[in-house]
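Data block below; observations after.
Other chains of the complex are left out, but the ones given are in their true place.
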Amino acid sequence: MGTVPLLRDEDLSPEAAEVFAEIRALRGTDYVNNFWRAMAHDPARLREIWDRLKVLMGPGELDPLTKEMIYVAVSVANSCTYCIHSHTAQAKAKGMTDAMHMELLAVIGTAMQTNGLVTAMQVEVDEVFKA
Amino acid sequence: MGTVPLLRDEDLSPEAAEVFAEIRALRGTDYVNNFWRAMAHDPARLREIWDRLKVLMGPGELDPLTKEMIYVAVSVANSCTYCIHSHTAQAKAKGMTDAMHMELLAVIGTAMQTNGLVTAMQVEVDEVFKA
């Protein structure tokens, strides 16, 4: 359906197979989702993105759930269907309740609205907001 | 500079002046930023948006700082200069440290990258991600 086929386990290069093994180990499930099966055509990029996501989306300055919700917000504003689905699922897996989900949506919707108004009115940045 | 002039206090309708008084009271400062001065041309909308933001961006299912960072994320993906400046400033006012800010940016940047890759490859949504 996509512009690149999804690779099955038996199609993987050794480098890609190694990343898949790490994904399975870290997540404690045999299921590897379609993004990784598409990225596996480019094993170097697959490795780089997996290594970065593994660290970045774990505990850090912000907690993992907050980061998943930020990911959802970016994906909505970019109209990335797959990304919205996958990161909403991961946010739920990390503890997002239905009530938190609805509030996340309310913030995104309101941000979209005021973004549109501000852009339409071309409001100048207040001096006090500049770093 | 914008497409609507910024209203000064002496230009406000009584309805708009009332909202400005509430903004000043809630924030504990005399400073009212440019977004409200542009919105004041439409006092009904000004009232509606202020009433909603006041509740929505306060404590709820998500904490106020998380909500400001979600707002920043949407604003970046929408390229809304004013919104990025104003909500980054508000996130800092609500406790975002420089280290948290840099991690927020890292998540946004990575989300933009994987959004682009997913969109370019037109990855199909995994059945397990659907509600």
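All chains are identified by letter, namely A and B, in their written order; residue positions are counted from 1 within each chain.
Keep in mind that, in the parts below, a residue touches a chain if its C-beta (ideal position, glycine included) is under 8 Å from a C-beta of that chain, and two chains touch if they have at least 3 such contacts.
This is a predicted model, so every value here is computed, not measured.
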Completion exercise
Number of identical chains in the full complex (with 2 shown in place) equals 6
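Note that in this section only the chains that are shown with their structure count from here on.
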Exercise for the section: State, to the nearest whole Å, the distance from the C-alpha centre of chain A to the C-alpha centre of chain B. Expected result: 21
Fill in the blank from the handout: So, in the complex, the side of chain A touching chain B is made of residues 1-4, 6, 31, 33-35, 38-39, 49, 52-53, 56-57, 60-62, 66-67, 69-71, 73-78, 80-83, 85-89, 97, 99-100, 102-104, 106-108, 110-115, 117-126, 128-130
